[in-house]
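Here it is, the structure in full.
Heads up, one of the protein chains got dropped from this complex, but the rest are sitting where they should.
On to subunit A.
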Amino acid sequence: MALLSPTRFLQIHTSAVPRRRKPSPSVACSAENPDLDLSPARSSIPSLPAAPSDRKSNLAVFASATAGVCAASGGGFLFHFSSPPPPSGGGIGGGGGGWGWGSDGGGFWNNVFSPLPASASEDDQVSGVEWDSHGLPANIIVQLSKLSGLKRYKISEILFFDRRRSSTVVGTEDSFFEMVSLRPGGVYTKVQLQKELESLATCGMFERVDLDCKTKADGTLALTVSFVESTWQGAESFQCINVGLMQQSKQVEMDLDMTDKEKLEYIRMQERDYRRRIERSRSCLLPEPVQNEVVSMLRDQGKVTARLLQRIRDRVQRWYHDEGYACAQVVNFGNLNTRQVVCEVVEGDITQLSVQFLDKLGNVCEGNTQLAVIHRELPNQLRPGHVFNIEAGKQALRNINSLSLFSNIEVNPRPDEKSEGGIIVEIKLKELEQKSAEVSTEWSIAPGNFGRPTLTSIQPGGTVSFEHRNINGLNRSIVGSVTSSNLINPQDDLSFKIDYVHPYVDGVTNPRNRTFRASCFNSRKLSPVFTGGPGADEVPPVWIDRAGIKANITENFTRQSKFTYGLVMEEISTRDETSSVCTHGVRALPSGGLSMDGPPTTLSGTGTDRMVFAQANITRDNTRFINGAVVGQRDVFQLDQGLGIGSNYPFFNRHQLSSTRFIQLRSVEEGAGKLPPPILVMHGHYGGCVGDLPSYDAFTLGGPYSVRGYNMGELGACRNILELAAELRVPIRNTYIYSFIEHGTDLGSSKDVKGNPTEFFRRVGHGSSYGAGVKLGMVRAEYAVDNNSGTGAIFFRFGERF
C-alpha cells in the first residue's frame, strides 16, 4: 500500500511549542491577546515560541516609560490557524502511514493542539486532587478499554516501547516523548487516556500505537506506549516550499469500494495535483546551507522515519525562529515515499498592514497623526508581500517610538482569517497629548559651610515650558521654555528657548528626510578663554551671553549620519561678575591691583557683538554596539562661515574636523549577556579659524572633552588647535576600565588671537596627560596625570569623552 500511495502526507503538529503548555488565557486561541507586544526598551524579546523555557515570559511593555509594565500575558504568541478538529477515523489502510490523508477531507494540516488545552486544563484541576486506586491485583496488564470510566487513575510511570526494535525507549529527550501530554505522577480519567491515544494515533507519527496499563502494587498505573513508528522510503533530496496563502487542495473523497483502476487513477491525480502545487508554491527563505544540512540528515538515515521528519521539522523551524520569522511553521511533509522530501512551510506572509489609533480607554478612534508619517517609519519588510519578521516588527516599533508622538505602541501580527497562512500586521498607537504646559520650581543647593549642602539662596528657580506637538498631524512642533534661577525677580537671569521643528520638508512621502528647525535662544556661559593657567591667581570670570535666532535644515542620511546647514544671527555680549558689560579680560597683578588691559572680549571692542553667519555640520557615524561596546567610526566636520554682516563686518571661516575610531581588538560572539570586546579608541580633532576671531570663538585647550586632567581652558585659547587622544577600554564584568593618553597643542597659534589670552593668563599653550579610570554606570571615575606639572588627580565626570 505504501508503494501505491506515493503522495502520502505526514501530518505534524504545527508548532514547536511542547504540547503540554501551561494553560493561560492568552494561549487559548489567543482570543483576548494575540498580540506581539514589542518593546523598544528590551533588546531581546523572548517570545520565540520555539523556546520552551520562555513560556511565560513574553511581556507586553508599553513604549512610554511612565506607563510602566503591563501585566504579563503569558504564553508568547501562538499562531492559531483555525481548522476543524482532527478527524477521527482510519484512513485508507495502514500500509503507508498510520494516518491516511486521503479520506479525511479536512485541512491540509490539522491542529493537533485543539484537544490539548482542554485536557491540560482539566489536568491541572485534577492533579491536586485525590486519585483512586485501580483496585486490581498488582502486575497485570490491563487494556485501556478495560479501565473503569469512573475512576481517576494515577500514572506513576510512562514507558515507550518500540515494537519494531522491540526495545523500550528511554530518555525524555526522545522526540516522541513530547508527543505525549501525559506525565508521570499525573492523575487521569479513562476518557482522557483514550483521547490521548486518539491524538497520538492521528498525529501521523505512528503506524500503530497502543496504550497498555500495568497495575502496580501501590494502586498506581504504569503506562506503556507501544508503537510502531511510521517509515517511508529513503529520500535523497529535500525541497522546502512556502505554502502560505495557497489554496488548500481539495481532496476528492476516495471511495472505499473503488476499483483498483480507479484507485490508481486517483493516486495519479493526487500526484499530479501535488506536483502542480509544488510548482505554484513560492520558494522558501530557507538558505542553501540549512537545506544541505537536511539532505545530509536524510542521507545518513537511509529510511525516512517519523522521528527523522520531526528532527527535520525542528531544524527548519529553528532556523526560521532564529532568524526572527516567528510566524513560520512547518505544516506538512509531502511527497513521501519518493526520492524527494518536500517540506511545506507557512512562512507567515503579510497580507495587510493596518494602523489603528486608540484613545485613552483603548477604543479605536480617529488619530490626529497622518498615516503617511507612520508609514514612512515602517521598514519595507513589514509591508504586505513580505514575510513577517519579529525583527522588522521591533524595528518598526523603535522607529515609531523615535517619533515620540505616542504613549503606547503595539505591533501585533494577527492571523488573517480571509487568507489562510496570512498575517495582518496591526499597529496600535495611543497618541500623546498635543499640547502641554509645565511649570517646575527648584531650589539650588550648593556646598556651604564645612561642606554641608545648603540652599544657595532662598529664591526659587524654575522653568515654565509649553509644547505644541504634532501640528497638522505631521509631527511639526513648537516647544518653548523659560528658565530663571530666581523666579521672584526673573529679569536677573532669564534664559529662554523656543524651537520650531518642521520635519519632512520635501514632503512626507518623499524618502529624502530633511527637517527644518528654527529656534530662538539665549544662553550664558562662562568663557574658558578667560581662565588662568595652573597655579595662577583666580582670574575674574567673563560670562558670554548669547541671544539670537537660528534656522537650519538637517538632512538625515542614516540614523546617526546627518548634514545640517543653516544661518545663525546672534548678539554676543560679554559680562563680568557684576553682570555689567566688559570689554577686556582682567588679571590680578601681584601687587593686588587689577590689570584692565587684557585681551579684548569682543571683536568690536565694545563688549557687544552682533553677527550673522552660516553654519554647517556634517556627521558621519557608523558606530554600532557590540555587546554594549561602541565600535565603528565617527567623523564630524563643523564649519562657521562669517558673512561680513555684523559689528566690524566679521568675515571668517572657522572649521573643525574631528575623527574618532573605535577599533575592536578581538572579535567576540554577539549576543545578550556576552562580554564586549576590548576596544581601542583613537581620536583626533583639528580646529582652525581664518579671518576675524573674537575671543569667545577661540578654541580652548584643556578640559574633560579636550585634554583630560586639566581644567576647562587651562592650557590655552588659540586660533588653531590639534588634539590627539587614545584610549584603551577593557571590559570587566558589565562595565569597563580604560586607560588613556591625550595631547593638545595650540600649534603656536595662541599669539594669533588678539591680546594673546593664553599668554596673558599665563598658560602654556599645549599639554598632555595620561591616566586610567573605570566606568561606573553613567559616571566615569578617572585618575589623570597632567604632564605639565606632573601631578595627578581623581576626576568624576558624567558621560562619555568620545
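Descriptive notes on the structure:
By definition in this document, contacts are C-beta pairs under 8 Å (C-beta built on N, C-alpha and C of every residue); 3 or more make two chains touch, one makes a residue touch a chain; residues count from 1.
By our rule, contacts and distances are computed from a predicted model.
The subunit not displayed here is recorded in UniProt as "AIG1-type G domain-containing protein", chosen from "Non-structural maintenance of chromosomes element 1 homolog", "Histidine-containing phosphotransfer protein", "AIG1-type G domain-containing protein" or "AP-1 complex subunit gamma". Only one of the listed residues, A:Phe466, A:Tyr500, A:Phe563 or A:Phe795, touches the absent chain: A:Phe563.
Among A:Arg620, A:His743 or A:Arg797, only A:Arg620 touches the chain that is left out of the view.
Screening A:Phe652, A:Tyr696, A:Tyr710 or A:Tyr738 against the full complex identifies A:Phe652 as the residue touching the chain left out.
Of the options A:His386, A:Arg469, A:Arg610 or A:His685, the residue whose C-beta touches the omitted chain is A:His386. Summary of contacts with the chain left out: across A:Ser145, A:Ser166, A:Thr259 or A:Ser283, the touching residue is A:Ser283.
Residues 282-283, 285, 287, 323-325, 379-381, 385-387, 389, 391-392, 557-558, 561, 563, 589-590, 593, 595-597, 603, 605, 616, 618, 620, 622, 624, 635, 637, 639, 641, 651-653, 655, 657, 690-693, 719, 751-754, 759-760, 762 are the ones on subunit A that touch the missing chain.
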